[in-house]
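Have a look at the structure below before the remarks.
Apart from one protein chain that is not included, each protein chain of the complex appears where it belongs.
We call the chains A, B and C, going by the order they appear; numbering starts again at 1 in every chain.
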Amino acid sequence: MKALLRSRPLLTTLVVLVVWIVAGFASPGFGSWPHLRYMLELASVIGLVGAGQTVVVIAGGIDLSVAAIVTLSTIALPLLSWSFDTTGAIAVLGVLALSTLVGLVNGIGIAWLRVHPMIMTLAMATFLQGLLILMAGGSAVTLDNPIVAWLGSARPFGFSACIMLWIVMSGLVLVLLHATPLGARFFALGANPLAARLSGVNIRATTLCAYGISGLMCGLAGLLALGMNGQGYVGIGDPYLLASIAAVVLGGTSILGGRGTYGGTLPGAVLLVTITALITVVNASPGLRDVLFGTLVLGLLLLSGREAKRR
Amino acid sequence: MMPSLYWQIQWRRNRRLTPLYGVVLLLLVVYGWLFPGLFSRAGLAHFTQSWFPLALVAMAQAILMLTGGISLAVGSLVSLGAVVAATTMGATGSLVSMLLVLAAGLATGAASGAIVALLRLPAIIVTLAGSFIIGGLALIILPRPGGMILPWLSAVLAGNNPTVLLGLLILLVLGWKFYLATPGGIALYAAGENPVAAYRSGIAVEATVIAAFAISGMLCTLAGLFVAAQTGSGDPVIGTTFTLNSIAAVVLGGVGFLGGEGTMRGALAGSLLLTVMINVMFFLGMPPVAQYIAQGIIIVVAVALPHLLGRRLAP
Amino acid sequence: MTSVSLAARDVSKAFFGNPVLRGVSIELRPGRVHALMGENGAGKSTLINILSGSLSPDSGSLDVGGRTASSLSPAEARQAGIAVVHQELSLVAHLSIAENIGLGAYASRGGRIDYSALAVRAAELCALVGLSGDLSRPIRDLPLGERQLVEIAKALYRNPKVLILDEPTSSLSARETERLMALLRRLKANGVALLYISHRLGEVMDLCDHVTVLKDGVCTADQPMAGMTPDEFVRLMVGRDAGDLFPAFESAARAETVIDVAGLSAGMVQDAALTLRRGEILGLGGLVGQGQEDLLLALYGAMPARARTATMLGAAGLVHSVTAANRRGIAYVPADRKREGLLLTHSIRFNMLLPDFGRAVSLALRRTSTERKLTDGLARLLTVKGDLSRPVQALSGGNQQKVALAKWMPQNPKILLLNDPTRGVDVQTKREIYLMLRRFAQEGQAIILLSSDTPELVHLCDRVLVMREGNLVAELPHGQVTEESIVAAAMGVSPAREAA
Partner (left out) sequence: QSHCVTGTRKPPFSIGWANIYSVPTWMKQTTDTINSEAAELKKQGLVSKLMITDAQGSANTQIQQIQSMIDANMDAILVDAGSATALDRVISAACAKGIAVISFDSLVDSDDLTAKIIIDSKEWGRDAATWMAKTLDGKGNILVLNGPAGVSVSEDRRAGAMEVLKQYPGIKILAETNTPYNSAPAQEAVTNLLFSQPKIDGVLSLGGALSAGALLAFERQGRAPVPMTGENYRQFLELWKKTGIKGWAAMQPNWLGAMAAYVAVQALDGKPVPVHVNVPLPVITDATLPSYLARAKDFPTDGYIYSPYSQALFASYLAQK
């Protein structure tokens, strides 16, 4: 059981590879390096949102406000841009601080007011929608932040900047989860909050960190999405809510908390993007395409996602 | 005389929700005060109609969450129910059509349940995939809004008279109460909270989960049927927003994410809160920005109230 | 073979290739109390899980009511009249006491559960096992001892022909245990076949007629109880001679007080006054669920509490959070390891390190080699055998308890709050734990020992406080602590609180 559990990320990776190879043979363009690279670029946004989501889910919560935070950060960037800030660094830091702050507020509601994470983050998403109506379409200026533009489109050495950012962040998140005390506390909190608390884990601080990290990751993801799209808009974050949760669960992290790894979310994100790409090139009615999509997800899940037996 | 064991148990389960009931009641009073027409026949009918589909999907979601599951396919199932009703009613008549709707929900629900329970896949992702499959089916059956519902059915369910709808709601709640008081109902709680204990106590855990999914699917398509009747037609994407709203209602209502904890009353109160809040904000003349912000705050406050009041619940 | 109610013949079971039972046979007969003994991890619970249909054996067969089967389902077991009091309780936390007692076997009327019949029957059974109070309370609100009583009532509800009890008394006090023994004798007289597992030798020798001893999954004895001595028992279970269970008493209490509170109220506890000195072992006794646990939790900062005056470890005031308590050097070992002590799905190693994560202030990376050394040392100290990367839920109940205790050792806490620390622990390990407590005391640590196992209070403690209905009703110094005096105080028979 343990060995099987441990290899869930591996299984998901294998599934991705098999899908790529099969699809590559079926359609030569699909398996070309630029296309694979493009899919990785798309996956990097889901992957970053999924990183925060993984941390939160492992810590026994769930973050339903990720979509709104991603959108918020794309809309807020122009508002935080000043003319003296020629490198755009201040704006970028400002956006990251803002998104982290939103995450921390989630954490406060959950740890101090004891509001259920689903309710707190859903309410936060609603709250942010109201804020977005105020902010959007107002004084927005065209994106000319050099850092964000570079992140979204540069390909140093033929490798996309956003993928590199993703790789670096993945490394950090993996280290955080599996090699730091804080990471261990996330697992403890998710596995059994009561036992964790009686064993001296500071539940409030740990909860706060988890949601803060999720906010930060959403901010980063928002910057990437903005750079790749050249333009932010209200609703740009919408696809990432279900995608991040799906990537987390496809990667073998238990939605009930306490078990999992970001190492599974990585192939999970790539798998989602890949299936979406596959379905796009299939010529079928929209209804049929949805059916195919669902069936593929379910089928691939059967290969990689079975839970351990009860007895 | 001491109240009987049954009522004592019920009372204990309810006590934790008093703050939520309080908030809901307060909002209802405010609504009635802002709009006295609420207490007319038609006013009550219209309000009940707004609430009814959300109440049904909240029940559907609650049943699953009590067994430790969750469904992201609620919205698609509502759409499917609406579409099946609107496309078949003309040809087959209302009775057959309604039976078809219920059968569609039962079958899809039971199938999802079987996948979750027997193949041991996480409910959240199975139902996410299911939402695409079911939503796709709805689109295939009816690609563009249309179809029709027999006018008499619309009039009975969604006319100016609340009797039938309220009756139906009461019937469902009574049905649920009856089910809960059967061994199968308690099995739902046990299988959700502690499947090992349930198994050791001789409960058929898998069957219980599949039954929960089936009932839940049927409630969703029933909601779809009602939406079709309310609108007089079918729309293949009408249900989309019900998924998140059903979860919000249920969690607001104190149903735990880990299974076995919570009550149907709570879930219904949660759905009522989400419904009445919209009307109250309208009659207070709030602009959309304020509506969003107020909605976020009301939801958090309704849940945080026990803590804010200094009352301590077991961790 | 005259009448055999339930028998296992030559059963074997392995978990992931590790053999746990190897060709074990056991035979339960009506009107006989059969003891099943063995160290932690010997395979006792596994065997009874097979007998009751919760697990299927890899090989071997079962004889039930004259029929031979290769395995049972829980439903079949129930039909055959087999009921089990599980060691890891099989209760549903959010359901009421009554609903749990009847779970899976409700009497129904017109399809509905007959709640009034259930109320009557549950009340009857609760009276029988000595559980008082409202039957509509959910299990999650009950202390462990009372849960154990519910679990027993649940087994009795099924009118068993075969009753299997897996450490039913591990958190019961002397009084409840006595009541249970009387009950079991009555069942025996009525022809029920009983299988009894316990690590409390005294009980076993009193109650049982026949004994099977398991060692490392193999049967090492199957014989009548008559004529057995405790030493012989230990030899059979452990394979070598036993020393005395309890170390010789020798107070290590110093003058310096580490806890001095008055007017403490928390949960059930009302207006309690308490002092604790360095090097002292202070016992906490009484019937189950009289507020002892709340008292410990309050001192640990894990439960809202207030006190008229309080000094703890030199600082004024109670601690108000667990982290603050840990910082001051207070540690707590809960009784309900599954719910409060352990992360069941996580590795043994991870569980042992838990408070260290909590303490690490720097964000530096964890060092695997140091962690490994630390946990290996703890495992050796407490004789937890095997691979430490296994999930802790794969350990036997007793070994889980050791892990829950072990995790605090590296912290060198100044005050140890122990809630039934030897619950479900085998004799050999109990002995080691007792020696350890003595050593701690000698090193100047202060210990509060809440125990349901009265001999522990008698032999280990400098003083024993007895609680009843949330009040401290008696304080007994070492010499005056006896089983009788504790029970008397707990029942309110003794006069007011005696001076120390």
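Here, a residue touches a chain if its C-beta (ideal position, glycine included) is under 8 Å from a C-beta of that chain, and two chains touch if they have at least 3 such contacts.
None of the values given here were measured: they were computed from a predicted structure.
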item	value
Partners of the unshown chain among those that are drawn	A, B
Of B:Q10, B:T88, B:T127 or B:S233, the residue in touch with the unshown chain	B:S233
Residue among B:G22, B:G37 or B:G167 that touches the chain left out of view	B:G37
Interface with the undisplayed chain - residues on chain A	27, 29-30, 32, 34-35, 38, 42, 78, 129, 132-133, 136-138, 140-143, 153, 225, 228-236, 238-239, 276-277, 280-281, 283, 286-287, 289-290
Contact footprint on chain B, counting only the chain that is left out	35, 37, 43, 46, 49-50, 53-54, 138-139, 142-147, 154, 158, 227, 230-238, 240-242, 245, 275, 278-279, 282-283, 285, 287-288, 291-292
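Throughout what follows, only the chains that are shown with their structure count from here on.
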item	value
Chain contact topology (line, ring, star, complete or other)	complete
From chain A, the most remote chain by mean C-alpha position	C
Highest C-beta pair count, chain pair	A-B
Computed distance of Cα centres, chain C from chain B, in Å	42
Multi-chain contact residues (two or more partners), chain B	196, 199
Overlap residues in chain A, where contacts from two or more other chains coincide	194, 197, 311
List of chain C residues in touch with chain B within their complex	52, 54, 74-75, 78, 84, 86, 89-96, 98-99, 103-106, 108, 111-113, 115-116, 118-119, 122, 134-138, 140-141, 154, 304
Residues on chain B engaged by chain C in the complex (per definition of touch)	4-6, 8-9, 11-12, 178, 181-183, 186-187, 189-190, 193-194, 196-203, 256, 260-261, 312, 314
Residues on chain C engaged by chain A in the complex (per definition of touch)	16, 54-55, 300, 302, 321-323, 325-326, 332, 334, 339-346, 350, 353-360, 363-366, 389-391, 407
